[in-house]
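The complex appears here without one of its protein chains, the remainder shown in place.
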Amino acid sequence: MSHFLRRQGWVVGLFALLIILFIATRIIQPAYGSNDFGSLARAVLPYAFAVAAQTVVVIAGGIDLSVAAMMALTSVTAASMMNGASEEYALFVVPFVLAMGFALGALNGLLIVVTRVPDIVVTLAMLFVLQGAALLVLDAPGGAAAEWLKALISGTVPLPGLPDAIDSWVPKALLVLIVCLCIIWIPLRRSRLGLSLYAIGSSELAAFRSGVPVKRTRIIAYALSGLLAAFGGLALTMSTGIGAPIPGPYLLASVAAVVLGGVALGGGKGGLLGPIVAVFVLRLVRTDLTLLAIDPNVTAIIEGAIMVAVVMFGAFITMRGRQ
Amino acid sequence: MTTSPLLDATGVAKNYGAVAALRNASLSVLPGEVHALMGANGAGKSTLVKILTGAIPANAGRILIRGEARDIRSPAAARRAGLLPVYQEPSLIPDLDVLSNLRLTGTPVEPFRAWVRELGIADLDLRDTARDIPLAVLRVLDLARALAVEPDVLLLDEMTAALPANLAEKVLEVVRRQGDSGRAVIFISHRFVEISALCDRATVLRDGETVGVVDIVPGVEEKIVELMLGARIVKTHVAARSAAQKAAPAPARPRIAVQNLRVGTKLSDVSFDLADGEVAGVVALEGQGQDELFAALAGSIRPSGGTIEVDGAPVKFSHPIDAIRAGIAYVPGDRSEALAMQRSVRENIALPFSAALRTWGPINMRKERATVLSAIERLQIDTRAQGEVQRLSGGNQQKVTIARWIAADARTILCFDPTRGIDVGTKQEIYKLLRELAGNGKSVLFYTSELEEVQRVCDRVIVIFGGRLVDIFPVEEADEPALMRAAYGLPRGAKADIGILADPTAHAYDAPEATP
Amino acid sequence: EGKYTIGISNTVQGNGWREEMVCAMKAQALASGEVTKLNIAHRNTDAAGQLEDIRNLISAKVDAIVVNPADPAGIKAGLEEATKAGIVVVAVDQAVTEPSAYIISNNQEQYAYLGAKWLFQQMGGKGEVFYMRGAAGASADSDRDKGFKKALAENPDVKVAQEVFTGWQQDQAKQQMLSFLATGTPFNGIWTSGIDNVIVDALVESQAPLVPVVGADNAGFVGQLSSVKGLVGAAVTNPGSIGGAGVTLALQILDGKKPAQQTVLVDPQLWDNATDEGKAKLKAAADPSLSPEWPVSISIPEWTTYTKEQIIACKGPGE
């Protein structure tokens, strides 16, 4: 139990914060209901994938500045392929785009390993490359998405044997998120590969000496990041029905949520749950700010202050804990 | 004896740019043998171990395993070939718990547990994160992890250097049994007691070259030293310090007076004085509170009770700068804790000069150069690779950490195991230096894990056990058996058998019943 | 007094034009006297982020939403949900594909066409033009590109000497202009997508010949058109006050006065300093006291009722 608390204390705290925020939301807007929760889940979707993509590489001791550009590229690719195509064609587009994300992510990793240029620089360069590629695919927002894909994240899931009142609180978007992340994360976490990711993030030298194939693991980390970013790109196309070549604000948001979620930027520590909860917290804060009709210029100040305050608070606790 | 060697390396060379770490090293190990690898600092021992286990590639050389040429490119490949190292630095992943570390290397858990118990660590929780485990225990876990997969050749790089006597002994017992069971062990150590108690043969390296292979027989030490040092022969055995060498009688007011010092649960009620012109030794087994004592005196941690007086005035340190201002400098045992590895020798030595806000301005380069050079000369630091401290060998790095405080002219130096992993020649230099400092009226507090050092250097010895100060010996009475007993918390005068180190002639050994 | 809550969604922050738009919305809401509260979601984000904002506004139960769309098609789902929830949706500045939404928009294609046509006339129907676009991949930029290409097609002897994307960034545009000048490539006119005053600055600073320049009605550029000697140029209006018009339209619909068409296009005007008529318009519009990034056309006669003080104060109801 003490092991659990020591390791998961931060995530538990975040969960508590999320619940407090939900209560606050209900107080601000008593009519806040299941539909609104569905909206939250849909808003979270692209951020959550971006953050998951970032989390994997950060745990492995790296950083990926190309996450948002990768999302833009995969999103425009999917949207332009589905433009005017049949519904069934999308069944091919989805795996194609995911494979593309995986391959481009692996290219990121390969370049880092081969050129020995620091990851932050390689992914910064790739940010420009991917952005350029996105502009070549679509020079202005456009394209289309298959109807079934769009339907995949709107509405709720009818769960057998559960009353409607509960059903309506299970938006499809949330389920899609959970399923996609679990399919990737749980087997990873349990495998030797997952351990290797943590190992190279914690100490590359020690990992190498423990027989971990450091280079290969690093490439896989970036490939997984690319894959998750491709999920994020698809999520963008699914929710907007188009692809936009200019990346959204997902890069900085992903780094912020990773840190808020208790994943150390040095690598080797943390998990996926924390950052995902952090995304919910950040999105719900935005909802509350809108519901409260706060001056929009002040919201930037508030969001920045929350980020700094929470991280400072975390740093403060660890300092206290160390003494 | 015509058994074919288990491992046979010849002509191994390794260059780091212009510096040749290894030129022409060879090493041949027979089955069932504990083989010592010896050499002065910078001779290339660690480099050879790393090459043999695939951690770094060699520039030249041929490695045969059981007579077959093998090209070992990674630690994983070495592991498959039956070669398992325990490197000088712990190689457990700091942020993973022990169990995950085992899973990562595919180590079976039960044998590991058995070995851990065997090696004298009773209460290990496999869910503890490696980062939270003390260094000495980590090294033992590293060894247990290697033993658990039953390697053909075990390579131990200064395995015992950071270990307290009780753990070191268990390790030696286990290693000897490895040899008896037909496997081979390559054992690196700078401690002759261990070598003579344990090893069958020794390969001696000098300047990256194998200069001799000798059988370990009584009295071979002189020969090894000769081989190791070549032209640079140093008298190894400094006689125990005579009473005449002792500094003038201590003045009425001590330099540092510690009263009832308490640090959490680790250290309680410790009181002692340190006089000017005195070297006071500290002896303790691993984790008895000596780390906390030094950290508290150095201002690294805040004591939870008791007082520290410097020159009669009570002080409260909240940062090492406070201790430094009071003239107290701390040389940690772990070099990587004290050095900016990518910076030059000069910048490392000059570091304390820039510490205070008012010294952030332009540096008087000429003055600094003179000060640094004189410190380098005084400690005879090999400055061939002085552009980056990380390119110096371990011993020379250690000297840099001390040189810093010589240059800064600190009045009191707290040395925590400064001779850890250092060759005999350098050790002598450090002993001499500490005595010189005392002679100049400085005071030194000197923790050592090698009991034989005590009589060579100290005026008095403080023994700590279980966080308490159990005894203060005058140097004349501080022979190894007496210290060992005290370190185990046994009252002075009591007799007890405490293992092979207390009786280095005892070669016959009864294997314990449980072998995992 | 007021009876409505209006939600506003905008996805570009820190740009003079968009800031004026938001201030016009606030001023109009205040001047109308019909609005109790404005609920403004104003940040830098993409279509997916705007969907989130729109849904948050639906949660906040506003009566109408005025939106400057990040993309015409990308927020269709959100606007549809809003209409279903009984909320009046008005899109300003750009069109949207959601059929239930009302649109009051600056005609971006016409904006580019008008300016380019005038420029090519000034160039005598032939020569080389330096084509300084906005941000690559933005929908307003691609609309304007259509208008520019249309004018280009009508003047087959005009060639594009160089096409660059300024990203609607002043510093980037200036550096590109100076680099272009340094290449020594001959050119006879410059078309800008609204990053204009730095271009004139660059020409003046490097003592390059002043060719005709087309820009937008930003305060800085409008001032230059009357003050810089030898500069021939035209400002095409692209009023940020369209935001105020959007609020007016929303209020009219809430009050039951639906417009005849779903889409109201506000066509741009062109003020050049080559004709006396244009000069007079420029003189009337010039306003050196305004922040130079602000468009000078701070009101749209039939659509906005606030005073200049009100829009400059930038205060909404209840502030």
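Observations on the structure shown:
By letter and in written order, the chains are A, B and C; residue numbering begins at 1 in each of them.
Following the convention adopted for this analysis, a contact is a pair of C-beta atoms (placed from the backbone, for glycine too) under 8 Å apart; a residue touches a chain by one contact, two chains touch by 3 or more.
Throughout what follows, contacts and distances are computed from a predicted model.
A chain of the complex is left out here; the name its UniProt entry carries, from "Hydrogenase", "Multisubunit sodium/proton antiporter, MrpA subunit", "ABC transporter permease" or "Phosphoribosylformylglycinamidine synthase subunit PurS", is "ABC transporter permease". Put simply, the hidden chain is in touch with A, B, C once you look at the whole complex. Here one chain is not drawn; of C:T36, C:T83, C:Q169 or C:T305, the residue touching it is C:Q169.
Note that of A:I183, A:L205 or A:I301, the residue touching the chain absent from this view is A:I301.
Touching the missing chain, out of A:V12, A:I28, A:A85 or A:A125, is residue A:A125. Across C:N10, C:S139, C:N197 or C:Q252, the single residue that touches the chain missing here is C:N197. Across the interface with the omitted chain, subunit B contributes residues 17, 298, 300, 319-321, 324-325, 330, 332, 336-343, 347-348, 350-357, 359-363, 365, 404. Listed for subunit C, the residues touching the missing chain in the whole complex are 13-16, 19, 23, 136, 162-165, 167, 169-172, 174-176, 178-185, 197-198, 201, 205-206, 220, 288-294, 312, 314. The chain not shown here touches subunit A at positions 111, 115-118, 120-122, 124-137, 139, 245, 252, 255-256, 259, 265, 295, 297-305, 307-308, 311-312, 315-316, 318-319.
Following the convention adopted for this analysis, only the chains that are shown with their structure count from here on.
Averaging Cα atoms per chain gives one point for each, and the point farthest from that of subunit B is the centre of C. Taking each chain's centre as the mean of its C-alpha atoms, subunit B lies 72 Å from subunit C.
Per-chain Cα centroids separate subunit A from subunit C by 34 Å. Rounded to whole angstrom units, the spacing between the C-alpha centres of subunit A and subunit B is 46. Within subunit B, not a single residue touches two or more of the remaining chains.
Shown for subunit C are the residues in touch with two or more other chains, of which there are none. Taken in their complex, subunit A has these residues touching subunit C: 29, 31-32, 35-36, 39, 42-43, 46, 134-135, 138-142, 150, 154, 235-236, 239-242, 244-249, 283, 286-287, 290-291, 293, 295-297, 299-300. Touching subunit A in their complex are the following residues of subunit C: 13, 22, 37-49, 51-53, 55-61, 70-77, 135-139, 141-142, 319. Listed in rising order, the residues of subunit A touching subunit B in the complex are 3, 192, 195-196, 198-199, 201-203, 205-213, 268-269.
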